[in-house]
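Heads up, the thing below is written out as structure tokens.
Omission of a single protein chain aside, the complex is shown with its protein chains in their original locations.
Let's turn to chain A:
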């Protein structure tokens, strides 16, 4: 463990420390997925790659959007757009807890002074048809990460089991940096020629998106886009496995999954607009879950999903 790292002084220093720590532990450092998602779990590097028998190890930052959490940038802790740091290792290594604790040291949390606890928290994603058991990790009473052993994703049992770590980056960084309001947090080094705070980067967008999410997003358009994405996803998966042009077996699990992600985000936006009733809610979640399951079914039938090539 690198004890030499100077204590981080900015949001990005914490992200960089996590990146280099997990790189040093052998993870492939991926980039964020280029679509709107509600959490790092939606990145296909987690959802799809946790399926099937092939080993996998990846870490990445994922910008995440939760339209209902928007507070116009005024709440010290709540944002409609925030960052998660996500680690997925399959099969989960026996020392995953120790690896995780090492990452906290890497961002400057002194294990000799703090009280770290693993407190039961079972994870379930109704939209992904996924669940797992694990903990929320507490540092001095504050939740700093989610730690989950995936048991099922997209309705499929996970064999082997992936270990998933999710860090809420803003909250963790605020804690490490001793900042009380997210907008006051230094984004780059405070001594940089042009120092920027989190507010400099995101205050305006939080306002803009809060207004759009809550009041002006066109619900007819959103609803249509939800339905189009749903239909599109199914249509992609209805294609024959063999590509008529190349003659190769190409199941388009990822393009279909993109449409599933899109439908999920449209649902979140509709929810924020307050046009989905309690009873309808369950129905929408069920529709997204059906898509996620179809994509999972498709993925496990591909090479990356663990399918051993036909003799033919």
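Note that in this section contacts are C-beta pairs under 8 Å (C-beta built on N, C-alpha and C of every residue); 3 or more make two chains touch, one makes a residue touch a chain; residues count from 1.
As a convention for this text, contacts and distances are computed from a predicted model.
Missing chain, UniProt name from the options "AMIN domain-containing protein", "ABC transporter ATP-binding protein", "Glycine--tRNA ligase beta subunit" or "CoA-transferase": "Glycine--tRNA ligase beta subunit".
Here one chain is not drawn; of A:7, A:111, A:192 or A:221, the residue touching it is A:111.
Considering the complete assembly, chain A touches the hidden chain via residues 76-77, 91-94, 97, 111-120, 122, 132-135, 139-142, 149, 151, 158-161, 163, 175, 180, 277-279.
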